[in-house]
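One protein chain omitted, others in place.
Right, subunit A next:
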Amino acid sequence: MSSLRLARLQEERKSWRKDHPFGFFAKPAKNPDGSMNLQSWTAGIPGKPNTLWADGVYPISITFPDDYPSKPPKVKFPANFYHPNVYPSGTICLSILNEEQDWRPAITLKQIVLGIQELLGSPNPDSPAQEPAWRAFGKDRATYDKKVKEQAQKYIK
């Protein structure tokens, strides 16, 4: 209900419109009445070229809480997304999205999506969020690579 929060979200929309990284998209969800829901966005994260992730554009949902930007947005991949730092529900484990860690109100949407793109190809083995991908990443790289590539085909560009 804070007006500053809305002004900030509109600011994010405007900055994104003027300048956003190549291959990404981000927009508020449409409401049935024809308006847009500034609180709930969808975005697409392209895998970095020359990585296992390169073939896909991975969808995320971004939900901005009522006390954004004091609190970080909640960012999710689809459920059961295969990545060591993504929980089974799709919630992403990333320090800049954690209030108690590196979240700062000044962090922009652009920085968030770039951060997530970075995380795709460079998982953090110290922040396990799901068993299968975390274990495979640490102990069975062949399986890990195979699964990641299969997933990329599912979200092919």
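Observations on the model:
Methods note: a contact is a pair of C-beta atoms (placed from the backbone, for glycine too) under 8 Å apart; a residue touches a chain by one contact, two chains touch by 3 or more; residues count from 1.
Note that in this section contacts and distances are computed from a predicted model.
A chain of the complex is left out here; the name its UniProt entry carries, from "Ubiquitin-activating enzyme E1-like", "Anaphase-promoting complex subunit 2", "protein-synthesizing GTPase" or "Cytoplasmic tRNA 2-thiolation protein 2", is "Ubiquitin-activating enzyme E1-like". Listed by residue number, the positions of subunit A touching the unshown chain are 1-7, 9-11, 13-14, 17, 28, 31, 33-40, 87-89, 91, 93-98, 100-102, 104, 106-108, 110-111, 114-115, 118-119, 122, 124, 126-131, 134.
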